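Note that one protein chain is taken out, while the other chains of the complex remain in position.
Each chain carries a letter (A and B) given by its place in the written order, and its residues are counted from 1.
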Amino acid sequence: DVKLVFSTHVGQNSASQQQYEDYFRELKERTNGYVGLKDRFYSQALIKATEQLKGVGSGLADVGYFCTGYAPALLPLTSMAELPYVTEKGDALSSAIAELYDSYPPLREEFHRQNVELLAMDASSATIIGVNKVVNSSAELEGMKVRAYGDLGAIAKANGLVPVPMSTADIYTSLQTGAIDGYFGIPLWMPAPENWLEFTKTLIAPGVGTYYTCGLAMNLDVYKALPDNAKNAIAELRREFPAKSIEVVKKGDAASVAKAEEMGVKFYRFTPAEVEQWKEKVDYPALVQEWIKTRSERTDADVAAFVKLFQSTLAKIEPASTYKQEFPE
Amino acid sequence: MESTIVVMVVFAGALFLGLPIAFGLIVASIVGLMMLRGFPVSLSALSTMPYANVSDIGLAVIPLFILMGFLASKAGVSAKAYDVAYRLVGRLPGGLAISTVFACAAFAATSGSSVATSAAVGRIALSEMRRFRYADAISVGTVASAGLLGIMIPPSIMLVVYGIITQEDIGSLLLAGILPGILTAFIFCLGLFVIALWKPHLMPVSHERFSWREKLSSIRHAWGIVLLFTIIIGGIYTGIFTVTEAAGVGAVTALILAFCKRDVPFAEILGGGRQAVSATAMIFLILIGAGLFSQYIALSGLATDFARMLTATDLNRYVILLLILLAYIPLGMFLEPISMCLITLPIVYPAVTALGFDPIWFGIIVVKMSELANITPPIGVNVFVIRGIAPDVPLGKVFQGASIFLVFEIITLAILIAFPAIATFLPELARQS
């Protein structure tokens, strides 16, 4: 049997890690105990977040959690799934990637170029904004300093907010000192376990959609050495995983909402007009073109064609999604 | 296990040959990683670690605070501050060292890192204590160790890391650090006072007498240091900037003060910059080595196996606790504290709480063990920071000075174990209100 070294940059008890504890239990069962874990390293104990994918590819760890946001140039096609305003349904999004991984060779090839096999893709939760004052309209967010990275920062800036880039680890103290008034680019399940609710007056659903794509990868040499039945189990699980993953996300989201309600936090959902207004201010079509352009420079694959295929696959899967961002109205 | 023996022999051999400590760590880690996972993996770790270590912009506090210290010295800010301290507490045995502990405690209330605290206060305090003929071991020991308050008195990187790993409430943890932080500062001051009484030649007292009028009127000369600290501490607490940014603002403020003092030529400012760069390069190279070494320790399973073995026994819970703490001492000698916690806590924390120990209290104990790790040889980052600031002091002397404080630290640790309420009182009070 094989005993694997696992590495992740997230905490042992985080919602995203819980899904993978279940995953490994299931994988072990389906391979009759053949594929198991030897050591687990959480919170970047073995490999830094930005180096996770490379660390697995080089064999420092056998399996590991990765987020395409940390290495968008290494996975140009996959990282297109992080485009804002695509979908709120994270299970559909990761199912679409899993499906295309099998049916669209360029996608699989970009993982193999990094010397990894994709094992599973998370179902992400739709991005929220949390701020330290009571807010009843998108206009009231103007002038607030929010933690935001990447193009969410651009969206925030275009709409009059002040984006402050920082890692999630710095959010707590920055909220405490007032260096930021809030946070953006965060899944709904996160504010409760990270204790940010202490400094949160309103949780906002801005309708930006899911914004991160993370998953589990295995070193390709380790994968190739596995017997066929293990490989089959892995392929099965890749397809099944999004539906299981979203259940953990929903539980985490519900826990965050319950805690927020208990603490008297207000909830606000952007009206459809407000969502459109935000999209317009950032010039969304130009943003999409920019994304396609930067990715096209980094792969021989046809990124624009991939985006079309991805969106049609997503449209086919979306109706079956069980996810809805539950906000008390 | 056999790789561990080889790695330790290689590391010791490297130190005896006179390799820089950073290269001792790097060579030992290459060998260890190669034995565990092959040469390509070892080479890949070696290729990615230098950039990975410098890509964390939070580490910029180290060079910026060191630069601030150099420039504050050049601007005469530190000399004036210590002239004032000398007038106020010069007749108190150990007065200037005690003042330094107070300065560190005040700074610790704004900075989450012990390295940043030592870097910020170290340069200012060190040359001044030496000017008043304090023994080198006392001066360097004080600045290396009083910086440790940085991770106990909130804010604290270590408490946040502990909270993230264990999912304990970070707010409660930070509250819990206040009293143990004050206790630590108090024990340091008391210890220095006792040593000054016992061996007066180590910390000579002032024979000049100053009237209260002279004392009070001297305070206005300290405006430079007051300005610097007001900007940093005030800026962080009012939320104008983060701690990393405070280091930048502090350095620029000191730069302006140096420019205002007309007789500081630019060449001298640049020289201060070069010294800060030299100290930083030395520290970062060690951090790169320590990063590789902790990858080796993690993959060797040594720490995790040991923790598993300890927690599986059914001895008295205080015996198990003691064994765990004893195991943290050798780990802390070689590992950088954050890595040490990341590797061990996923196993140690559930076991300790299952034994019925308070998880918030244990967080404080873990911070104490991290403090020890920062000043024990061979890898004690605080000690290296001080050595970088004062390159003329032999490394052995810095460790010797720090070892005095090691004794104070162990006394503090014993008090915290005997009276857990020192840690748990404030968070419980907050929960009730």
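Assume a contact is a pair of C-beta atoms (placed from the backbone, for glycine too) under 8 Å apart; a residue touches a chain by one contact, two chains touch by 3 or more.
What we mean here is this: contacts and distances are computed from a predicted model.
Visitor: When one chain of this assembly is omitted, its UniProt record names it as which of these: "4Fe-4S ferredoxin iron-sulfur binding domain protein", "TRAP transporter small permease protein", "NADH-quinone oxidoreductase subunit L" or "Septum site-determining protein MinD"?
Guide: "TRAP transporter small permease protein"
Visitor: So one chain is hidden, and I want to know which residue out of B:V7, B:V41, B:L67 or B:I195 touches that hidden chain in the complete assembly.
Guide: From the options B:V7, B:V41, B:L67 or B:I195, the contact with the absent chain belongs to B:L67.
Visitor: May I ask which residue of B:V27, B:M129, B:V160 or B:L174 touches the chain that does not appear here?
Guide: B:V27
Visitor: Among the options A:G36, A:P106 or A:G150, which residue touches the chain absent from this view?
Guide: A:G150
Visitor: Out of B:Y162, B:F188, B:W361 or B:F384, which touches the unshown chain?
Guide: Only one of B:Y162, B:F188, B:W361 or B:F384 touches the chain omitted from view, namely B:F384.
Visitor: Hey, which chain B residues sit against the chain that's not shown?
Guide: Chain B touches the missing chain through residues 14-23, 26-27, 30, 43-44, 46-48, 50-51, 54-55, 57, 59-60, 63-64, 67, 235, 240-241, 244-245, 247-249, 251-252, 255, 269-274, 276-282, 284-286, 377-378, 384, 387-388, 391, 394-396.
Visitor: Taking the full complex into account, what residues of chain A touch the chain not shown?
Guide: Its contact residues with the unshown chain are 69-74, 143, 145, 149-150, 153-154, 157, 162-165, 294, 297-298.
Just so we're on the same page, only the chains that are shown with their structure count from here on.
Visitor: Show which residues of chain A lie in contact with chain B when the two form their complex.
Guide: Of all residues in chain A, those touching chain B are 5, 11-13, 38-48, 50-51, 54-55, 58-60, 166, 169-170, 172-174, 176-179, 193-195, 198.
Visitor: Could you list, by residue number, the parts of chain B that touch chain A in their complex?
Guide: Per the touch definition, chain B meets chain A at residues 37-38, 40-41, 44-45, 48, 52, 55, 58, 112, 155, 160-161, 163-167, 169-171, 236-243, 245, 294-295, 298-299, 301, 304, 339, 342-343, 346.
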